[in-house]
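The other protein chains are all here in position, but one chain of the complex has been omitted.
So that you can tell them apart, the chains are marked A, B and C in the order they are listed, and the count of residues begins at 1 in each.
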Amino acid sequence: MANKSRLHIPRPTARPGDEPDFSYLHLSPAGSVDRPPVDTRTRDMEDLSHQLVRVLDDDHRAQGPWNPDIDAAGLQVALRWMLLNRVFDDRMWQIQRQGRISFYMQAAGEEAVSIGQGMALRPGDMCFPSYRNQGLYLYRGVSLVDMMCQCLSNTRDMCKGRQLPVMYHSRSANVFSISGNLGTQYPHAVGWAMAAAIKGEDHIAASWIGDGSTAEADFHHALTFAAVYQAPVILNVVNNQWAISTFQGFAGGERRSFAARGLGLGIPGIRVDGNDLLAIYAVTQWAADRARGGGGPTLIELVTYRAGAHSTSDDPSKYRPKDEYSAFPLGDPIERLKQHLITAGHWSGKKHSMLEKDLKAEVLAAWKEAQQHGTMTEGPFLDPATMFDDVFAETPAHLESQRQRMLEVES
Amino acid sequence: MANKSRLHIPRPTARPGDEPDFSYLHLSPAGSVDRPPVDTRTRDMEDLSHQLVRVLDDDHRAQGPWNPDIDAAGLQVALRWMLLNRVFDDRMWQIQRQGRISFYMQAAGEEAVSIGQGMALRPGDMCFPSYRNQGLYLYRGVSLVDMMCQCLSNTRDMCKGRQLPVMYHSRSANVFSISGNLGTQYPHAVGWAMAAAIKGEDHIAASWIGDGSTAEADFHHALTFAAVYQAPVILNVVNNQWAISTFQGFAGGERRSFAARGLGLGIPGIRVDGNDLLAIYAVTQWAADRARGGGGPTLIELVTYRAGAHSTSDDPSKYRPKDEYSAFPLGDPIERLKQHLITAGHWSGKKHSMLEKDLKAEVLAAWKEAQQHGTMTEGPFLDPATMFDDVFAETPAHLESQRQRMLEVES
Amino acid sequence: MAQMNMIEAIRSALDVVMEKDSNVVVLGEDIGYFGGVFRCTEGLQQKYGEHRVIDAPIAEGGIIGAAIGMGVNGLRPVAEIQFADYIYPGFDQVVSELARLRYRSCGEFFSPVTIRTPCGGGIRGGQTHSQSPEAIFAHVSGIRIVMPSNPYDAKGLLISSIESDDPVIFFEPKRIYHGPFDGDPDKPAVSWASHPKGEVPEDWYTVPLGTADVVRPGTELTIVTYGTLVHVAEAAADETGVDAEIIDVRTIAPLDVSTLTESVCKTGRCLIAHEATQFCGYGGELTATIQKHCFYHLEVPILRVAGWDTPYPHAFEWQYFPGKKRMAAGIREVMEGG
Partner (left out) sequence: MAQMNMIEAIRSALDVVMEKDSNVVVLGEDIGYFGGVFRCTEGLQQKYGEHRVIDAPIAEGGIIGAAIGMGVNGLRPVAEIQFADYIYPGFDQVVSELARLRYRSCGEFFSPVTIRTPCGGGIRGGQTHSQSPEAIFAHVSGIRIVMPSNPYDAKGLLISSIESDDPVIFFEPKRIYHGPFDGDPDKPAVSWASHPKGEVPEDWYTVPLGTADVVRPGTELTIVTYGTLVHVAEAAADETGVDAEIIDVRTIAPLDVSTLTESVCKTGRCLIAHEATQFCGYGGELTATIQKHCFYHLEVPILRVAGWDTPYPHAFEWQYFPGKKRMAAGIREVMEGG
């Protein structure tokens, strides 16, 4: 039967053993894309959804109308946070490999997303992240130790042992709780933004979703509600080319960009180089200004590449060429910002090495401290009796008796 | 709080008491829209999604490249079926008002959708209708008596009393079973089309959804799957301007057309005059050719107006001007085809009156026959014991004993 | 005290709470300008404006998802789902998000959404306008489930639900919106006008969540039920002449166990009735809990009277609905056994 099938099956350009091939990626030269005023009608800027906003050129210089006004100190700060994100991830990955946490997900290659966008938002703006936005928590002030304790499910775990590693939350930093179910945060962000508008506040919301997850219903609900109520929200699609083993073509990315998904609802879309911190910062600020000014939602597609495995449970060598990342035409976000600063005379290889060393030490120190609060195998341990708390605002009788029963049986 | 709210709330142009105002509807002159070859790339025909394909002009003449090749006899057939649809609806509406069926939904003003599209499809193509596509069942050969018996839940009811009136199905006519849940048929159509492609058959599928229902998840799922696998399917949005009390702006129709909804996935969209049978036939045939030729899905928006109440449970005078329909710029589909035929010398007012009279008689005769099989108040009645059948392919033991119990208690 | 039907009582609850707390917003399909297909929100948009009484796109998942986000941002959203049968497209948002947000974030985030939705059959609505899916949600930890049986409770429980910081699904048995219904469709309709539970204060008051109500005291048998079937149970008890104690569960989850078990320990016989499909319905939970606590007092097995294990058929709703006959037969069975 299969041989006469006329069904179209998307195929990635390269599988294990093949030459990496990114010819399908439409690239625009740095500086070549117009920057329209923030109150431009969606229909008059549809181009932005298939072009690629880039600021950093191949010679590491910032180009064109999207070049944001960030001074060297600001860029150094950005570099620091991106590097911290990576160093943190590397360490946690190792730690998982040593069997000391149960699971981990890294943001390798995508650090510019969380840091660039985090920098362009105000502290009062609310973030609804996916599991690859740990950089947002870090940038917004959640300590390394707190992040690590979450992953350890130890006595200082913000989640009290209830959540998988990486499912952080922080009310004080205005970053929402991460869900295991893909995409569910997207309509939350829209509802949050609607509430801000209803209350007459000028805070905006932002949310992140992966390319693969755009196929979920919540993506559609979020876009529809955002368009209908012109909610002040930034909806980001992090297109890192892969879901788990399926490439972005299985989410409908073969024919149009993800940035174009909202056009049919009148939501402007901007496709941006997701490894170019300056471009990311600029488009995010543009979208934030538009939202704050009453212009409604913007959909931003960040074109990047998932440099590592999907999670510690994954083995990407099974489904894509091992060296695909090295052929990715948009490079590495940290390396590019570093080179930009060096080219501009505000940074050096030596400073970078020192920073990296410092950050490694910082992460190591945090890890040592985190372990004081317990690990999977060594105490102190969280009290399991707490597992009956927070199911409801007040613990009802049946949960109290289950708690008692649990304590009796376990003792 | 409400007064400082910055939330955008869509508002229809007119509410009860206001002058109807359709200035928001973008109209193109008849004959003015290009007809691209069926293998044109989506990107090269985006225009089709905001223009309006029209064939019949204000003088009732057929114009332009979309003018299909239907001879006078064919058009007379179309007129007959549209008129039958309306006469049938009128009768059933009255019957409901007399309390003889529990519920009814009419297609008034939208008859060209089912008939025009039904004519453009082949018998082996499979239809996944909404509850306003009764014309499809009629056109494809389900008898008036069978339709009526369904609405009566009587002994000849195809649904054996299990479904609300209008929730027909017909395997022999290749029209799917109607669901009470909005939009669920859309992914079924895509799955059916995928199966046809897998089996190497050249049948296609078509489905219909209302403007309001496009907000449901199933719309998104269907579009995504159709785009990913290039399924041979025609996805129709019947934009009759209203859901129940909410106008199409609450489904995101304020800024772009519904035809544009698939562009971001690479699905071509065609916006067509939904009251122009010739235009409908032409675009449907175009989309069917494209699908059969391996070109994948097409999204067709049919711009029409719900001339009547949403259902017998509804009272539209509560939320829209009573005379809105008379101001609708695309007129009435039956009247327009009639005038076209008259103008071309193939029809007359007298013939039309006779046809209408015949159809009324036909419907009346069918109603008399249908009642022989039972009504809500008069026998013969369906055997309630049948309610335990078809839950599973074979009735399991627990349902058999429930059946016994029911018979004991009810006797 | 005013006399209200259930629709008026629900509307009054919304009105009182919206008046009191400007963070309360209402959203749903056709609930704004139009006032809702069952008229529960009639007049509220005129009074509180389009920004607090918000017409929504037809996307139950979107409505619930957006409501969650609103709740996280300090509002107290009341979402209407037009029919309980249409809550399923929003199922993931209810189960995976609304019910678990407080738990997973240890209370840092929560969203006090109330979902109001009409349930149950008896209005010739066919299988997609008649369902009672309370058991499905009762299995989900972290969400309160309520189903009132009369206007007084409806208003008091709805105010409690909206004011609760926990998410609540508030099921409204639509067959009794206009009057109590004893299960006999051939009788003339009865209104709430002359019913004591139709007397409803105009002002704020609450009926606490988590408390069952002994609707009628009795000694021979306990009938545990809720929603429309409370009235059917009364009629069936009258018909059989059995001195039944009738308990209206009112809050499906978390359940007020002791009111139920005290009664059954006293009477020694128990009938459980609900309109939903029997298999794996809420009656299973009630049975398991009651037999556990009252085993040594039970003289006969607990009997369930419920909807059959089929979809709700349009033409046979009175054969499907566990009406007076079936309830009476159940009462007799329980009384005769042992």
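One rule holds in what follows: contacts are C-beta pairs under 8 Å (C-beta built on N, C-alpha and C of every residue); 3 or more make two chains touch, one makes a residue touch a chain.
Because the structure is a prediction, the values reported are computed rather than measured.
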item: Residue, one of A:Ile70, A:Ala173 or A:Ala251, that touches the chain absent here; value: A:Ala251
item: Identified contact with the non-displayed chain, of B:Ser170, B:Gln230, B:Thr284 or B:Thr298; value: B:Ser170
item: Omitted-chain contact residue, chosen from B:Arg91, B:His188 or B:His373; value: B:His188
item: Where the unshown chain meets chain B, residue by residue; value: 126, 128, 158-160, 162-163, 167, 169-171, 176-177, 179-181, 184, 186-196, 198-199, 205, 217-218, 220-222, 224-225, 228, 389-393, 396-399
item: Hidden partner chain, residues of chain C it touches; value: 85, 88-89, 91-92, 95-96, 100, 103-104, 127-128, 133, 135-136, 138-142, 253, 255, 276-277, 279-288, 291-292, 295, 298, 300-304, 309-311
item: In chain A, positions touching the absent partner; value: 1-3, 5, 7, 9, 15, 102-103, 153, 157, 159-165, 167, 179-182, 212-213, 215-218, 243-246, 250-252, 313, 318-319, 382, 384, 387-388, 391, 398-399, 402, 406, 408-410
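One rule holds for everything that comes next: only the chains that are shown with their structure count from here on.
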item: Rounded Å distance, chain A centre to chain B centre (Cα mean); value: 42
item: Where chain B and chain C are represented by their mean Cα positions, the distance between them in whole Å; value: 36
item: Whole-Å gap between the CA centroids of chain A and chain C; value: 41
item: Residues of chain C whose C-beta touches two or more other chains; value: 51-52, 56-57, 59, 61-62, 89
item: Multi-chain contact sites of chain A, meaning residues that touch two or more partners; value: 194, 198-199, 217, 220-221, 224, 228
